[in-house]
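A single protein chain has been omitted from the complex, and every remaining protein chain is retained in its original position.
And now, chain A:
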Amino acid sequence: MATAAAQKTDHTAPYDGDGTAATAGYERAFDAAVAADERIEPRDWMPDAYRATLVRQIAQHAHSEIIGMQPEANWITRAPSLRRKAILMAKVQDEAGHGLYLYSAAETLGTGRDELLDKLHSGRQKYSSIFNYPTLTWADVGAIGWLVDGAAITNQVPLCRCSYGPYARAMVRICKEESFHQRQGYELLLALSRGTPEQHAMAQDAVDRWWWPSLMMFGPPDDESQHSAQSMAWKIKRHSNDELRQRFVDICVPQAESLGLTLPDPDLKWNEEQGHYDFGAIDWTEFWEVLKGNGPCNEQRITQRRRAHEEGAWVREAAAAYAAKHSETGATRA
């Protein structure tokens, strides 16, 4: 898929390391392609820093899908109806699938899944800070669907137009599935909100706990975001953190109203002049603490991930040994 697309663009210039004069030419071609909103493909020349930024961002995105399975999987065995259980299992399965797409996209940049997982396990690469919060009740599954997936979609829809082709195409597939999960999360909360008083209270409590961490998913404020300017120039990113965060708040307020739930922000009010909702200050101290590894579940999440990987080592070794034996004898099944 990537190769076919690469052949269609006229800026294809496989890197052959033949000196600065050629590099300058490649760089001009790259800049022109980005300016013309063309897609950069795996075999195209690209600046090292562009490659590194993409690897970092796509890997972090993939890791978030994988770590993000944990807070929801926490409720699979306790889902209160068979229908909800099936929906939740399908969702967690999709997340593993998204992780797989994204690792493949990262691999087109010359890195390997094993290497990326190793960086995750050793803490050298991050995942979304939101997954360091615990799922304490069933309603949290709904709040994650509505708010966390909602924030992810707001972030990710513009990535469908990202300048790097494999990433953009992965996002198209992922966003379709995420939108579906988001609606299911909303519907779960609606059922609780309209249920018994205990169910309603459970839904409200979950929204109270997940609202602010969801707003933090858009990253630090624009004046503290170290990668933003360059990513926007390269058209990896299309909107600033604060812009997307505002868009998300504007979408959520009316949705909360129709859910019959409140958002835990006394400063939230419609600003007629701006045509947006004003909202209260985010606790950036909490954000940085979670990012540094001091959130409620950082230790637990990474320990579980490492343990799954370590305990699975003998299985992966067996598969490799079997494949080696049977490719020698030509007995491998297609």
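One rule holds for everything that comes next: a contact is a pair of C-beta atoms (placed from the backbone, for glycine too) under 8 Å apart; a residue touches a chain by one contact, two chains touch by 3 or more; residues count from 1.
Please note the rule applied: contacts and distances are computed from a predicted model.
This complex has a chain not shown, and the name its UniProt record holds, of "Phenylacetic acid degradation protein", "Dissimilatory-type sulfite reductase subunit beta", "Electron transfer flavoprotein subunit alpha" or "Sulfide/dihydroorotate dehydrogenase-like FAD/NAD-binding protein", is "Phenylacetic acid degradation protein". The chain omitted from view is touched by exactly one of A:G112, A:P254 or A:G312, namely A:G312. Note on the undisplayed chain: of the listed residues A:I58, A:V92 or A:L261, the one touching it is A:V92. When the omitted chain is restored, the residue from A:T23, A:S225, A:Q255 or A:Q304 that touches it is A:Q304.
Think of the hidden chain as still there; on chain A it touches residues 66, 69-70, 73, 76-86, 89-90, 92-93, 96-97, 99-100, 103, 138, 188, 191-192, 195-196, 198-199, 304, 307-309, 311-323, 325.
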